[in-house]
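I have placed the structure first, in the form of structure tokens, so that the comments after it can refer back to it.
The other protein chains are all here in position, but one chain of the complex has been omitted.
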Amino acid sequence: MSAGSPREGQAQAPAPQDRGPAGNGGLSRISRATHLKEALLRNAFLVCACVAVAGVTLIFVFVGYQGWPIFAKLGIGEFLGGRVWYPTKGLFGILTLVVNSLLAMAGGLVLGAPLAVGTAVFLSEVASPRVREVTRPAVELLAGIPSVVYGFFGLVLLRPIIARVFGGLGFGLFTVWVILGVMIVPTIATLTEDALRSVPEGIREASYAMGATKWQTIWRVLLPAARIGIIDAVILGMGRAIGETMAVVMIAGNAPVIPDSIFKPFLTLTTVIVMDMPYASGDHRTALFGVAIVLFVISMIFVASIRVISRSRGEGD
Amino acid sequence: MRRRSRVVLLLAGLVALAMTAGCSVGGPAQQKLTVTGSTTILPIAEASADMYQAAHPGTRILVAGVGSSQGIESVSQGTSDIGTSSRELAPEEKKLGLVDTKIALDAIAVIVNPSNPVRALTMQQAAAIFERRITNWSQVGGHDMPIGLVNRDEASGTRDAFSKIVLKGRDFDRTAAVLPGTGQVRAVVTESPGAVGFISLGFVDRGVKAVAIDRIRPTEATVADGTYPISRVLHFFTKGQPKGLAKAYIDFVLSTPVQDAVVRDAGFLPIDKALK
Amino acid sequence: MTDKLASQDPGDVLSAGADKFTVDGLDFFYGAFNALSGIDVRIKEHAVTAFIGPSGCGKSTFLRCLNRMNDLIPGTRCEGKVRLDGHDVYGPGVDPADLRRRVGMIFQQPNPFPMTIYDNVAYGPRLHGMRKRADLDAVVEESLKRANVWKEVKDILGRGGLTLSGGQQQRLCIARVLAVEPEVLLMDEPCSAIDPTSVQKVEDLMAELKDRITIVIVTHNMQQAARVSDYTAFFLQELAGEAAHLIEFDRTATLFTTPRDRRTEDYITGRFG
Partner (left out) sequence: MRSLERVDKRLTNGLALGVIWLAAITTVAALGAILLYVVVNGIGSLTPAFIFTWPHGVNMEGGIWPTIQSTVYVTALAMLITTPVAVLAAVYLAEYAVQGRLVRTIRFAADSLASVPSIVMGLFGLAAFVEGAGLKFSVLAAALALSFLLLPIVMRTTEEAIRSVPRYARWGSYGLGATKWQTVSRIVLPSATPRITTGVILAAGRAAGETAVVIYTMGTMINAPLFPSDGGRTMPVHLMLLAQDGINLHAAYGTALVLVLMVLAFNIVARWVSRRNRSMQG
């Protein structure tokens, strides 16, 4: 059968629709079956996508239902504004816990963010491929380590060192800052690196072409260009830091007061839950669910602010 | 498509591993006993439960350490067969008709760092320290060093007993560190020169120094004869007289081998010597 | 450039041939931007029609209107009449999948699937229900032969499609389309990314397919248009941001020797574009 000979003599390839070379009459209508199947599948996928929305709603409903009475009983002002958290005496003011959580997060950021951005810049701009081949898996592995291992490490190694060096018991904001700082590095570093990598190559070349050093290029051109991505990463890091529980509860010392030094024990929104939950009942248990609502709202605020920032950049999805 | 089936295979393998492993160890349970309550008593309850189950196959004893109050509440509601508690019943709890079986004695030692020269405290000084009315070791004959208070979590029976006996129900200082376990208290006191805390006498080791209270050093003898002031009784509560598996288990715990091995191993004092 | 044309017999009167595609008053929008406006053209059946014009003049976009591939780009809109054998392609209830089966497409960048050569070609028939191994073997061999690549791959059908050279990959893609027996073959600058020998092979196979399949080829290479096509359409976007128009459409011989419109003449004599 020489190549390209016309196919008149050829047996028709048995295809479902009759398709002679001259083409059949009209364009076939979408067969009901395929149309239905496609529509069915599309809706099934939509339902799966909506499970995420259902998830958030369910959390609000269930956690909200359990925690709502404390807001009703004390009123948001009293609950959020109350300075004293003393469950056995029926005092459920969580202002102290909110302040402590913010202090812990802030310190963690001050340590973690520069470390993370520095590592990200190193990975995307400075490291040679061979070095990058080692460093990136290290950062990813750092992200993989369970937070309870971070806490345990903090408790048995870091705390005694800080106790010996700075005096006191080793618990306190400083210890938490160190551990949180290390924990949020992977979160911020990977996102920052993505932001840096999405900066078009041409911008770097243009800057170098004008005689700028690597650092000038990074500082004056790259970081500003990736600014929005970095801010998003830092905000996500904040969310991770304020939501951390297991690592913090082992090294914070859990005293329900605002500590008068960074080496004194303190209690946060997350650690009060894990400390009190096993034995809390009645109003105390409701208050803990109330704290969970506050934590959930804070994390939503962070997500919303990322959305606002990225939309202000006019970046379409 | 070949590749997608491999992913499903991987996940199914994971579950199968878990399922088959499960069958080899846990067998179906005929008699079941739930024992919930004090974290202090948890070690005793679990260890004796394991020994009992080993000796009586077919029985399953599930033990949970959720705190004395929770233990008392769940045994009175019937969600558990035995409620363990390291504190006396509160007035309103006495009305629940619970039968008390004393199973061991616990002496609470006030511990300091070995380098701390302080060897003895009066009950009032101990109370003043834990209420932060005394803040520096020099005020009780030690070096000029701030006192680092280490307290236990509110669910702890040890803390509750210490509060009743030493502080006479007054409040602990709220800036004290709150630690969830005996071992952590001991570790912190071992590593921090200015720290002070309280743990069961049985857990005192060379890393810490137990302080004499009102000139009586905490030893088995002084606890047994009742002269050491900070001690408490450990209770097994049941709804009505213990019967069936609950009674068998309680008798087992009170038996000499368990008292000498398990109770002592957990740092407590066997009940038979003291109160006989 | 002109002597090349002379060898083609200007007097060769192609059979009038029926109109495969009739396009009237076609406008195309990317969101609000009117990319193409007022396109009227007749694509002759069993002939090669070339779309030429400077890059960015919308010739590829128009090509994608013919088999509704633009539907896949969100925010696009196509107005006006596009009829295949007299039936409106954008009519209600028309199954775009069936339309695309009958109006196959070859892309500028060769895009074989990450599968074996055999599976690449068998993909189409399998889509439309062909199961039996014997049938598949026949269609695969037949299509690879018609795509002028059988000799080079017949012993390595089990190897990955992506391991072939650029030219071979493009012909594999052609074979893949031929396997579903299209009536029309749209080719979007098929030869711009492949080696010269493969270009020659593609042009040869176009000449052979022409008598049974209608071919429309977009190219910015005028010599190629002159060589392979029977009819040529010249598109132009005069002002940036303005819609592109069809300037002139005629037999290739006529358009290249005696263009009616000055802008066509300027373009084909290389004065711009």
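Every chain is named by a letter (A, B and C) in the order it is written, and numbering of its residues begins at 1.
Criterion: contacts are C-beta pairs under 8 Å (C-beta built on N, C-alpha and C of every residue); 3 or more make two chains touch, one makes a residue touch a chain.
The structure displayed is predicted, hence computed values, not measured ones.
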{"item": "Chain not shown, its touching partners among those shown", "value": "A, B, C"}
{"item": "Residue, one of B:A47, B:I165 or B:A195, that touches the chain absent here", "value": "B:A47"}
{"item": "Selected from C:Y90, C:F113 or C:W150 as touching the chain missing from the view", "value": "C:F113"}
{"item": "Residues of chain C in contact with the chain not shown", "value": "67, 69, 72, 74, 97-102, 104-107, 109, 111-114, 123-124, 127-128, 162, 173, 176-177, 180"}
{"item": "Hidden partner interface residues of chain A, rising order", "value": "34, 37-38, 41-42, 44-46, 48-53, 55-56, 58-59, 62-63, 65-66, 114-119, 121-123, 125-127, 134-135, 137-142, 144-153, 155-157, 182, 185, 189, 213-216, 218-219, 236, 239-240, 242-246, 250, 270, 273-274, 277, 288-289, 292, 295-296, 299-300, 302-304, 306-307, 316-317"}
{"item": "Positions on chain B where the hidden chain makes contact", "value": "1, 3-4, 7, 10-11, 14-15, 17-19, 21-23, 25-26, 43-44, 46-47, 50, 62-65, 179-187, 203, 262, 265-266"}
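Basically, only the chains that are shown with their structure count from here on.
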{"item": "Reference chain C; chain at largest CA-centroid distance", "value": "B"}
{"item": "Central chain of the complex, centres being mean CA coordinates", "value": "A"}
{"item": "Separation of mean Cα positions, chain C and chain B [Å, integer]", "value": "82"}
{"item": "Chain A-chain C separation of Cα centroids, rounded to whole Å", "value": "48"}
{"item": "Junction residues of chain A, two or more chains touched", "value": "none"}
{"item": "Contact footprint of chain B on chain A as seen in their complex", "value": "86-88, 155-156, 159-160, 163-164, 167-171, 253-257, 259-260, 264-265, 267, 275-276, 278-279, 281"}
{"item": "Residue ranges of chain B in contact with chain A within the complex", "value": "66-67, 69-70, 73, 146, 148, 150, 153-155, 174-180, 184, 187-188, 191-192, 194-195"}
